[in-house]
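Working notes, structure below.
Left out: one protein chain. Kept in place: all the others.
Now for chain A:
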Amino acid sequence: MKLIYKAPETFTKKPTTYCPGCTHGIAHRIISELLEEMDLVKKAVIIWPVGCAVFGYDFIDTDAAVAAHGRACAMATGIKRAHPESFVITYQGDGDLASIGMAETVHAAARGELITTIFINNGNFGMTGGQMAPTTLIGQVTTTSPYGRKPEVSGFPIHVAEMLATLDGPAYIARASLDSPQHINQAKNFIRKAFKAQLLGLGYSLVELVSTCPTNWKMTPVESLERVRKEVLPVFPIGEFRVVKGVE
C-alpha cells in the first residue's frame, strides 16, 4: 500500500491537551509540516504563549520558550537580535496578542522584526474560561459580556491583520480560516509565505487564523465551524493584507 499521508515527525506523538473540535491542532500540524518542508526544524525557536497553547512545546519538537502574558514578540525580538541565525516564531492567542500584548506586537511589527507570528483568533480567552477578548464580536455572549458585547461598554472588535498592514515594518500580513479543507490549505500557503518573509529578511510577518473554541462557545465542533462561516468570517474576512515584493 502506498503511503500518501502521515504525521510530520516534528509533530510529537504526545496527545494534545486541546478540547474536541478546537483548531489549535490543525495550526500546530501546519507549522510542523512547513518546518519540515522548508528544512527549518533544526534552527526553529518557538515562543509559546500563556493560555491553551502553553504546552505547545510538548507537541512540536523544536527549541522553545514560554513567554509572559503578551510579551512573546518582545522575547522573540531578544532571541532573533541576539541570534539572527535562529528561525523565530511566536504562537499567540487573541487575549495574549491583541489585549495585554498589543504594544509588543505593534512595535515588533513596526520595527520589522524578522520573526513570524501565528495569531489564533477564536474570539475569546480560551483557557481562563471564555471571557471577552478584543476580537469578541458585537452581541457575542462571553462570561464577562453576559449581555452580549455592547460597543458603548466594551468598544469594537479589533481587526489585527488590517491594522498591522498599515505599518511599514511588516513584509507579510494575512488572515486565514481553519474551518474547511480548502481554507486550511490556504492557511498553509499563507504561513509558508510568512516563513519566507522571515527567511528572506524582508520584515515581520503575521498570519491570523480564525479559529474555534467549542467549549467556551458552548457549541458542538460542527456548530462551531458553522458559526465561523456564518458569523465570524463576515466580520474578519480572510485574505492577504500586506505582501511586500519578494514574498509572493
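Note that in this section contacts are C-beta pairs under 8 Å (C-beta built on N, C-alpha and C of every residue); 3 or more make two chains touch, one makes a residue touch a chain; residues count from 1.
As a working rule, contacts and distances are computed from a predicted model.
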Among "Carbohydrate ABC transporter substrate-binding protein (CUT1 family)", "2-oxoglutarate ferredoxin oxidoreductase alpha subunit", "Multiple sugar transport system permease protein" or "Na+/H+ antiporter subunit G", the UniProt name of the subunit that does not appear here: "2-oxoglutarate ferredoxin oxidoreductase alpha subunit"
Residue of A:87, A:119 or A:190 in touch with the missing chain, whole complex considered: A:87
Residue of A:19, A:65, A:138 or A:235 in touch with the missing chain, whole complex considered: A:65
Candidates A:77, A:99, A:121 or A:145 - the one touching the absent chain: A:77
Sites on chain A contacted by the missing partner chain, in the whole complex: 41-45, 47, 54, 57, 61-68, 71, 74-83, 85-87, 103-104, 107, 111
